[in-house]
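A short worksheet on the structure shown next.
Shown here: the complex without one of its protein chains, the others still in place.
Entry: subunit A
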Amino acid sequence: MAGPVQSIERAAAILRLLAGGPRRLGLGEVAASLGLAKGTAHGILRTLQHVDFVEQDAATGKYQLGAALLHLGTSYLDVNELRSRSINWADALAARSGEAVRLGTPLEGNVLVIHHVFRPDDTLQTLDVGSLLPLHASSLGKVLLAFGTAPLEPALEVGLEAYTRHTLVVPEQLTRALAEIRELGWAAEVQEMSMGEAGVASPIRGHGGLVVGAISLSGPVERICDSQGRPRPSLITLLREAARAISRDLGATRW
């Protein structure tokens, strides 16, 4: 088993030190207090600043705890900000795939649709931003469940409602599907929410890889899926490229 990670221990010590007093501390004070080289302390402080756990005063250059620490339990990315940062990529995805695009985040046991791009065929469509989708029966929701953005237990407690005969209603089935989604990096929903409709979704990641939302393509099952009822690989590729591009813009480094 690996031992404790030294830099995380040191980061924790810096946070405790900054939390200890009302005063902002300079780099020299932090380094001296913890017996660290200035360069080491600076590297850790900069990283903590990057994730908003620490703030640096613009005038004095001194450090204090960041506001993000106070809101650790709540979503750190505003949904309107997420839409704003995704809009160009979501448009490009709709243009290339020819299908409707949606972005979703969790809201009280459901998926909240936070952005919707029409299918680019100029037929009459209605924006459904603000509407709610079931977590277990939508591709967006399955991604949010699979990557821990929405908790699974409350959904299971409420019970898995059957929307069609394809909806996953047995907890073990759903759990297995979620494990597969984590493995593949994308989720599908084939006639699970409404007959004749299908969708695929992929996670959007922020700093450190944390999944902050999901992006989906959806449409008639015969367009999303091939003749075997499997989602078309070309659509999956476009979807994952868009999800990666948004994630990179949000500061996720490896995706």
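By our rule, a contact is a pair of C-beta atoms (placed from the backbone, for glycine too) under 8 Å apart; a residue touches a chain by one contact, two chains touch by 3 or more; residues count from 1.
Note that contacts and distances are computed from a predicted model.
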item	value
Hidden subunit of the complex - UniProt protein name among "Phosphate ABC transporter ATP-binding protein, PhoT family", "Pyruvate dehydrogenase E1 component subunit beta", "Urease accessory protein UreF" or "Glycerol kinase"	"Glycerol kinase"
Contact partner of the left-out chain, one of A:Ala11, A:Ile44, A:Ala94 or A:Ala155	A:Ala94
Which of A:Ala11, A:Ala31, A:Leu48 or A:Val117 contacts the chain that the document leaves out	A:Val117
Absent-chain contact - pick from A:Leu127, A:Val158, A:Ala179 or A:Met195	A:Leu127
Contact residue for the chain not shown (choose from A:Ser7, A:Thr47, A:Asn80 or A:Gln173)	A:Asn80
Footprint left on subunit A by the chain that the document does not show	78-81, 83-85, 87-88, 91-92, 94-96, 116-118, 120-122, 125-127, 129-130
